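A single protein chain has been omitted; all remaining protein chains appear in their positions.
Labels for the chains are A and B, by order of writing; each one numbers its residues from 1.
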Amino acid sequence: MSRKHTSVETRYMEEREQTLRGLEGLSRRGFLKVSAAAAAGAATLVGGMSRHSFLPVRIAGAQPGDKGFRFAYISDSHLYEEKVNDRFVRGLLRAVDDVNRMDPQPDFVLYGGDLAQLGQASELQLGQQILKTLKAPLKMMVGEHDWFLDLGDKWRELFGPELYSFDHKGVHFVTLMSVVEKDFWTERKLTPMERMKTVAGLDNGAQRSFEVGEAGRKWLADDLAKVPKSTPLVVFSHSPLYKLYKKWNFWTDDAEPVQALLKPFQRVTVIHGHTHQILTNRIGNIHFHGMLSTAWPWPYAPEGLPELTIQMDRPDPFNPSDGCGDGSFDVHPDGLVDSIYRLWNRNPVSVKASYVATGKTDRPPTNSRRGY
Amino acid sequence: MRTRLLFACVCAMTFACNQKERAEKREPAPGSAPAAGGATEVKLCDNHTTVALTELPKDRGGGQAVADQLMAQWRQQHPDQEWETAVRRSWTIKPPADNASVIAGGQREGQTYGRYTQLDVTTWARESERAAMEGARVFHDGDELGSTIAVSCDMCHPDAANTHPETYPKFQVQMGRVALLRDMINWCLEHPVRAKPMAADDPRMRAMEAYILAQRAGTALAYGKH
Partner (left out) sequence: MRRTLPISILALGACSIGNAQPAPQDLHGAAPFQDQLLRLEPLIKGFDPAIGPPWVDPVIWKASIPKDNEPTAARIALGRKLYFDPRLSKDGTVACATCHDTTRAFTDLRPTSEGIGGQVGRRNSPTTMNAALLASQFWDGRADRLEDQAKLPITNPIEMGFPDGAAAVAAIAGDAEYIQMFKAAYNRDPNYDDIGRAIASFERVLIFLDAPFDAFLRGDAKAISEEAKRGWVLYNGKGRCNSCHPLNPANPIGSDGRFHNVGVSARHHDFLDLANKALAVLAKSGSEATLDVLAVGSDTSELGRFLVSRLESDIGGFRTPLIRNAGITAPYMHDGSMQTLWDVMDHYNRGGEANPYLDGGIEPLALSEQEIADLVAFTFTLTDRRFADANATAFAKQRDQAKAKRPFREDDLANRRRMPFAATPAGSKP
C-alpha cells in the first residue's frame, strides 16, 4: 500500500495504546476474548471515554471519579402526523434510540423546542408519545412551532409551564420562553393556523422578532436573584439570546437586557435551538451553543456568523439527515460546558469550553465544503 | 388585478350612494331586491357577492360601511387575488436590473425602433419582478409544489439560500450526471419534497427558476462549480 492510513484520532490512539499495553498478553486471538466489561473498563481509564462515542471526550482536568456530569439533547423535530410525513418521525425515533443507547445514561435529556411543526395537538401528542420511550428523565423547552397555533394552551397541558428552573449537581438550570413575538395577527384578523403558518416560515417577514419579553425578563430576574453569582448557570432558550440574523429570527430582540441579567454570573452557558446547525459564540463571559435538529439542517446565515463558529460541511440532499443529529453536553465540576454534536453519518464534533473561551485551544477541525 | 379591485370598490360605493338617494325617493333601486323578512340585498358588481341589509344607510359613512363589508367578503372568498401584497409582506424579492440608461439617448420622438420610454422600462421591471414573486409563492408552499409530505423548498433554502443557480450546468453528484437548475429542482421535488417532478415548461417550474435566479442577482456565473 502506498499510503499509511492515518486518522484524526491518531494522537489519541497513541495515548490509548500506552494505556492498553497495561492489559497483558493481548494476543491477536486474545483480543476477541476480551469481555465487553473489560473493554469498557479499559475505555474509561483514558479520561472517561464513552464506549458509545470514539471521539476522545476528555473532561478537562478530570480524574477518574470526578463529579462532572453529562446530559443529552434532542431538538427541533418539527413533527407532522405520521401519515403526513414519516421522515420527520423517523428522525425523532432515531435520536431517541441514540440517547437510549448511551452508556452510561445521561443525567437527563433536554428537548430543545419545535417538537411539532404546526403546533397541532396531534403533533405534540405524537412527540410526547415518542419521547416517553426515553429512559432518562426529560426536560422540555418550547419553540415557536409549538406555540403559535394556540399560544401555548396545548403545550402547557402536556408539558407544564414554559418558564421554569431547577438545580442539578450544583448547577442552576433555567428554561426560558424566548420566542415571544409582539402581536402581528390581531390587526390582520389572521386565523390561528394562518398565524402559525406565518411563524413557521423561517424567512417569513410578516412575523415579528423573537424576544423573551418583559414578563419573561422579570421572571428571570426574580429567579436569578436567589442564585449566588458563583453558581454555574446554564440557560435553555429556543432563540439564541443574541443577534445573529434578523431575517431568519436567528435573533432575540431583547438580547442585551437578558444578557445583562446573566453577565454577573461567573460561568454562564446558553444552549439554544432554532438554528439547526453547529453554532458557537461567546459574548463577554457568556458561552452560546446551538443544537442540531433531527428534521433538517438550516444553511448558515449570509451575515452575522460569530467568529468562533466553525461551519459544518454543506449537507448532501441525497441524505435527508445529513447535517442533523442529536448530542450532549458535558458539565465540568467548575461549571464549564463542552458541547458534543453527534451528527448522523458524520464524525462527532466536540466544541469544548476551552475553545469557546480562547478561540484557539482545542479548536475543532475546519471543513471545506461551505454553503453559498 | 388592482384595476379590478378599484372598480369593485367604486361600484360598491356608487351603489351605496345611489341607494341612499333612491331610499329617499322611495323607489326600488336597480341591483337590489326585497328579500324575505324585508331585508334588502346589495350586490357587488361581480353580481355574486351579496350583503343583506335590514336597514339602508342614511349617509355617506353608512354607505361606505356597506361597500367595505362587500369588499371584505369578496377578499375572503378570493384570498389569492391580493397575492402580491401577501408575497411582499412575507418575503423580500431582489429588484430586477435598473434599465433607466436605455431611456436616455438621442433618438428622436416618434421613432419606432431604437427608442424606449419610461413606461417600457417600468413594464419590464414590473413583469420581471412579478415572475420572481410568483416563484416565491410556489417556493414557499408545499401544497402548490405537490408535496406528499408537507415539505416546501424554504425548509432547506430560506430566501433561496444555498441554491447557487450560477453554478449550473454542473455535474450534480446526487444525479450522477450533468444537470441544469431545473433538473436539480426536479430532483429535489422528487426526493426531499416527495412531489411529482414538473415538466420543464410547467408555469410553477418557470416561476421557481425566476425566483431562484432573482435572489442571486449580482453573482458571477461559474458553471461546473461544486
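One rule holds in what follows: a contact is a pair of C-beta atoms (placed from the backbone, for glycine too) under 8 Å apart; a residue touches a chain by one contact, two chains touch by 3 or more.
All figures in this text were calculated on a predicted structure; none of them were measured in a lab.
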item	value
Missing-partner contacts on chain A, residue numbers	1-5, 7-9, 13, 16-17, 20-21, 23, 26, 28, 31-32, 34, 36, 39-40, 42-43, 51-55, 82, 86-87, 89-90, 93-94, 96-98, 100-101, 132-135, 316, 318-322, 324, 343-348
On chain B, residues whose C-beta touches the chain left out of the figure	173-178, 190-191, 197
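Simple rule for what comes next: only the chains that are shown with their structure count from here on.
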item	value
Averaged-CA centre spacing for the pair chain B and chain A, given as whole angstrom	40
Chain A to chain B touching residues, read off their complex	80, 84-87, 117, 198, 201-206, 247-248, 296-299, 302, 314, 316-318, 320, 369, 371-372
For the chain B and chain A complex, residues of the former touching the latter	89-92, 140, 149-151, 154-159, 161-162, 164, 173-174, 187-188, 191-192, 226
